[in-house]
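I'd like to ask some things about the structure below.
With one protein chain withheld, the remaining protein chains of the complex are depicted in position.
Each chain carries a letter (A, B, C and D) given by its place in the written order, and its residues are counted from 1.
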Amino acid sequence: MNTISLTEPAAATAGAAAAGPRCAPAWRAPALTLALGLAACAGMPDQLGLLTRIFIVGLFVLSLDLVVGIAGLATLGHAAMFGMGAYAAGVFALRVAPDPLVGLGVGLLAGALLAGLSGAFLLRYQGFTFLMLTVAVSQLVLSAAHKARAWTGGDDGLSGFSMGPLLGRFAFDLEGRVAACYTLGVLVLGFYAARRLVDSPFGLAVRGIHESRARMAALGTPVYRRLLGIYTAAGALAGAAGALSAQTTAVVGLDSLSFALSAEALVMLILGGAGRLTGALIGAAVFLVLHHTASSINPYHWLFIVGGLLMLVVLVPPAKATAWLRARLGGAP
Amino acid sequence: MSALMLEVKSVQAGYGPMTVLDGLSFQVARGERLAMIGRNGVGKTTALRAVMGVVPLRGGSILFAGEDVSRLSAHQRAERGLGLVPQTRDVFPSLTVEENLLAGLKRRPKAALSEAYDLFPRLAERRHNGGNQLSGGEQQMLSVARALLGQPRLLLMDEPLEGLAPLIRQELLAAFRHMGQQTGISVVIVEQQVDEALAYAGRAVILDHGAVVHEDDAAKLAKDTDTLERWVGMAVH
Amino acid sequence: MNTLSNILIDGLAYGMVLFVIAVGLSVTLGLMRFVNLSHGAFAMVGGYCAALLTRELQWSFWLAVPLAVLATGCLGAVLEATVLRHLYQRKELDQVLFTIGLTFVLIATTNALAGPQVQMVQLPPSLAGSIDLGFRTMPAQRLLVIAVGVAVALAAALTVTRTRFGIWLRATVDHPGTASSLGIPIRTVQCLTFAAGAALAGLGGVLGAEVMPLEPYYALKYLVLVLVVVAVGGMGSIAGSLCAAILLGLIETASKYLASDWGSLFFFAAMAIVLAWRPNGLLKR
Amino acid sequence: MSPLLQLRQVDKRYGGLHVTRQVSFRLDAGDRLALIGPNGAGKTTLVHQISGVVPSDSGEVWLRGENVTRLPQARRVRHGLARTFQITTLAPHLPVQRQIEMALFEREGLSASAWRSVDSYPALTAEAQELLGRFGLRAHAATATEDLAYGEQRLIEMALAMALRPKVLLLDEPMAGVPKGDGARLLSALDALPKDLGVLIIEHDMDLVFRFANRIVVLCEGAVLAEGSPDDIRRDPRVRAAYLGN
Partner (left out) sequence: QDSTVKIGIIGPFSGPFAHYGTLFKAGAEAYVASQGGKLAGKSVELIYRDTGGPNPAQTKVMAQELIVKNKVDYLGGFVFTPNAMAVAPLIQQSRTPTVIFNAATSSITEKSEYFIRTSYTLWQVTVPLAQWAAKQGMQKVVTAVTDYGPGIDAEAAFKSEFAKHGGVVVESIRMPIATTDFGPFAQRIRASGAQAVYTFLPGGPPNLGFVKAYNENGLARAGIQFLGTAETDEFDLQKFGDSALGLTTAFHYSGAHDSPQNKAFVAALRKQDPAAVANYASVGAWDGMYVIHKMIEATGGARDGAKALAAARELQWESPRGPVRIDGKSRHITQNVYLRKVEKQGGALVNTETLSFGPQVDFGLGQ
């Protein structure tokens, strides 16, 4: 054992009251999400379609957070994995079997596979170069999907498949009850897995890489392999989200691979706060609800509202705003 | 005209929710060399940055040559004759060595550059290298030279000797002394090498928790091992 | 043979259009390292100003263009001085979010004020026609674009690498606090540079309008394109952006002549290859 | 006995600049070797070459009987090599304790474990806190690293290297920015490290160097100028002229 002592050991142990950092239990936030999600479904039975969409996009933004917020790799090509999962699940349902859970697994694997393959190339680069390369890769995937009309239906979309009942029992209904529960379930599981991943030594190493690659390499961390690990995991979640989207809408369009989707997801993530996972869900929910309401009240100028909001969020970060409010209301500091 | 070059009056400053400087006051006379010492994290760097104007004041005031500069921006203070050698060196990586030197220059470049290169011949050899390609000590030289080219009347130096080879260190301190005699420049120097700093300086202040806790003649303080032991934790020699 | 010369001519012309559209971003993103996704919006403002002046007010093109560019620069300066300056020290993602928001608002404003239609900048007769090259013709306006592009590239590159202002700018970007303590008026430097970037964006909007038509979604439509030019050229290198624009223009044009049903596949593949080979861009400094 | 670390004719050029030239020396178990030399002599570059941050143009690096010249950094660390950086290199936003834990997980080969929470390794948590305590940073366990003063961050550099329990320790100016008193105590504490540990230290503070080292290598213009015991070096006129001064 090394035995260095700079200050008196006694002093050090006396200060043991100084608590170290601790992680919150991994089940807490997912359980809360489940409760909130179920409450929302029960409270708004008319809006199950919107809720389903929020759950799906939430899962997608969550996976983006693993890459952007945790690993610190800004990407504008994450839709590639989402679309890959969606097309895989769609093609699987059309040509092999309509079972949703198996299809979900297929989409998940497809997303992971694409992430693994593209990551093996992309992760050799950093920063702006990485960002632009993710754009390139996703555009190449998009071109391929466009070209492969026989499989993907090109820009007419892949349609004509229908999903079998969930677990062989619950058929997807018009109101979308089964779809909402199904997607919420997958979201909560995905969230739990992501939470555990982030709080594990692996997650800690990835966060370390985010902050200082040189330091992690000097500690003996195989930087590239860790990044590939998290990128693949994120790809799996994105693929699962894509599969859910394909299954619940029964159509897959090229938009599921588009730059716009990648960019929009990034906006949602930053809106909710990157790097904390919960922020991803909050961002997705806020953005989609806002879009939905703004476009049902006045579809013409929803850009005003969302644009203004984005600027506001940056100028007055939510954390600052709540702190100010709390101070204003005279609460405890 | 005030006899004081710098007057720091109960200055408050900090980062985010944290207060680092808490009622800091000290003075520097014209031509004086002041050493500022203290343990890690007591706020020496913050003090210099606050004087320079890189860290905003939260209270108190700073008078430079009799003028209240508390509300001026750093470059306005630089124009009035303040200069800083930052602890982190902050060599501009996207500039070459020569461009780094030119960045803060107000005079004709030729003479100024050759002055700098005389002081640090090493820099002359590297003049076309990028700032990010220098060794630690070379960066330190560049940072010092760069600040000197601005011809400050009061130079704030944050651990300027760190990472320099002993030979260079001796030469540099000699050069500082020489410069002080020639131009009457005032200096505030923060240094962990307390013995060297005290040997160079005329007077010294000791900081703790963002305030001056001891002030003395440098030579006297150098012998006052009790005080040094108490505030700086050093039992050298 | 004919195809080859066609590719070279059209590719060069298209590349120069790409360059004039991207050069403003090369300044704000490349040099200032401010992730300015509202670049397209500034270009749009410049273009709309020129369209308005030439079409509605019937101003001369030669008068309207400098004025439009100036107006865009002023808008940039005002925005910088009031809001954007607070974002330099923030995380890049915050800059992304803010400038995207700004872009959205500008799109919506444009849409509300001028409607969704395409706006045309009225060209003077000398530019409206085409020029006979013997074996083919070429739009006269492209010659102006090429000339202006080269001039802008030279002027910008010289300013950055050869002048005191260039040194100040790069110093300010590297360590603003330290630059300021060396007596560099960093606020002026930042504001002027941003305004210049915005003005160049405006210039690109006007000159590029023939190929990239002005409409409200202009602000987002060509964003990826200009980002690619800046990335391939290398952060902070104006000359690099020029080379990148011409290279990409040639590739895109060649693919139109030879393999158009592959879409922009070659464009993006080229970008991936260049970046994989030179991660810091073509002209790595 | 084979040396812990051996350099054989290691060479590095940056364009036209020949930074390290045919450097050879060895570090044995229990060695306390100081690497000194003028600024820009190539000391840091040499540490980069040994640890694998910068590839060598030619020559070989042997670590505990194995040629590691072509191995990536991480593999060298697993061979028992740890280093500190001259320019502080830490994860700025992580709490200090997490920073240390990262090193411990890596040492224990746990950094690929992706399911159990970092809090579920009480032995490692305790070790991290104990380590922080030894550097007087216990109270800062939950502070973000960037909020520490510069000198405190220098200590974390050291703590991280110690946490890896290396066999070969490379220290690049570890005392710079640390008050002299603390620095001296830190070094004497280093003396108490396991006897079979080899330490290579770069330092410009000659008091500390002469007190700590049992052998000194002087690097000048990228080449080894002199090598020997502290007393030899102190007396060597070439070293005095190039580096030490009067």
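The working rule: a contact is a pair of C-beta atoms (placed from the backbone, for glycine too) under 8 Å apart; a residue touches a chain by one contact, two chains touch by 3 or more.
None of these values were measured; they are calculated from a predicted model.
In the full complex, the chain left out of view touches A, C.
One of C:L52, C:L143 or C:V211 touches the chain omitted from the figure, and that residue is C:V211. When you scan C:A13, C:L79, C:I146 or C:A198 for touch with the missing chain, the hit is C:A13. Contact with the chain not shown here comes from a single listed residue; of C:T54, C:Q95 or C:N111, that residue is C:N111. Interface note for the absent chain: among A:A42, A:A150, A:L174 or A:L329, the touching residue is A:L174. Residue in contact with the omitted chain (choice from A:L104, A:L166 or A:L254): A:L254. Only one of C:M120, C:A157 or C:A269 touches the chain withheld from this view, namely C:M120. Chain C meets the missing chain through residues 2-3, 6-7, 10, 13-14, 17, 111, 115-120, 130, 136-139, 210-213, 215-217, 221-222, 252-253, 256-257, 260-264. The chain not displayed touches chain A at residues 46-50, 52-53, 56, 146, 154-157, 159-160, 162, 174-176, 245, 248-256, 260, 295-296, 299-303.
We take it that only the chains that are shown with their structure count from here on.
Taking each chain's centre as the mean of its CA atoms, D is the chain most distant from chain C. The distance from the centre of chain B to the centre of chain C, each centre being the mean of the chain's C-alpha atoms, comes to 43 Å. Chain B and chain D have Cα centroids separated by 29 Å.
Chain contact summary for the complex, chain B toward chain C: residues 49, 52-54, 73-75, 77-79, 82-84, 86, 90, 92-95, 99-100, 102-104, 106, 130-131, 146-147, 150. By the touch rule above, chain D contacts chain A in their complex via residues 51, 53, 72-74, 76-78, 82-83, 85, 89-95, 97-99, 101-103, 105-107, 110-119, 121, 125, 128-130, 132-136, 138-142, 155, 160, 162, 164-165, 182, 185-186, 189-190, 192-194. Chain contact summary for the complex, chain C toward chain B: residues 164, 167-168, 170-171, 173-175, 177-187, 236, 285.
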